[in-house]
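The structure under discussion appears below in the form of structure tokens.
Of the protein chains in this complex, all but one are displayed in their positions.
Moving on to subunit A:
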Amino acid sequence: MTNNTTEHHSASTSTTAAATATTASSTSKFYDLAPLDKKGQPFPFKKLEGKVVLIVNVASKCGFTPQYQDLQELYKRYHDKGFEIIGFPCNQFGKQEPGTDEEIGQFCQVNYGVTFPIMKKVNVNGSDADPVWEYLKQEKTGMLGFKGIKWNFEKFLIDKHGNVHDRYSSLTKPANLDHTVEKLLNR
């Protein structure tokens, strides 16, 4: 990898590498994925097996940024029951996530007391989109059948078996997912 390669590239490549290294025992390909966390370390999704997971593309300067608060509340409410939220910062929509991974992490903690994991900044659309997002988009299309992510704070809800249960637009408030999360946890 060359020095001038963007961090998006590095995230994507590392995820693929880690994915290849993972054992094939998982039932869902979701558990083969391993994106990089904000420190650049692999975050194997294998450790999410048996959990209900909400994956969100986040941005610090977006009109939907206050959704962090709802997300944190949802996380607090259900984390002990096996619920995880994974945030992926992305600067592709209105350049609303310009900061470094460290700055993003700090912003989430200071402003919204976020305790769920925030990954390394990635691209969610285009040829260098992170494999996690390629997988999610492939599994569940959005409005009108478009695969592409439309804006910040789109959400994918994954059940305990690694299946993408549903995809929600930025307009869906995390609080509105409360009932579905609970249902999936109780299944």
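One rule holds in what follows: contacts are C-beta pairs under 8 Å (C-beta built on N, C-alpha and C of every residue); 3 or more make two chains touch, one makes a residue touch a chain; residues count from 1.
The rule we apply is simple: contacts and distances are computed from a predicted model.
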Chain not present in the shown complex, as UniProt names it (candidates "Beta-adaptin-like protein", "LALA0S07e00518g1_1", "Signal peptidase complex subunit 3" or "Mitochondrial distribution and morphology protein 34"): "LALA0S07e00518g1_1"
Listed residues A:Y31, A:W151 or A:Y168, member touching the removed chain: A:W151
Missing-partner contacts on subunit A, residue numbers: 6, 92-95, 125-127, 143-151
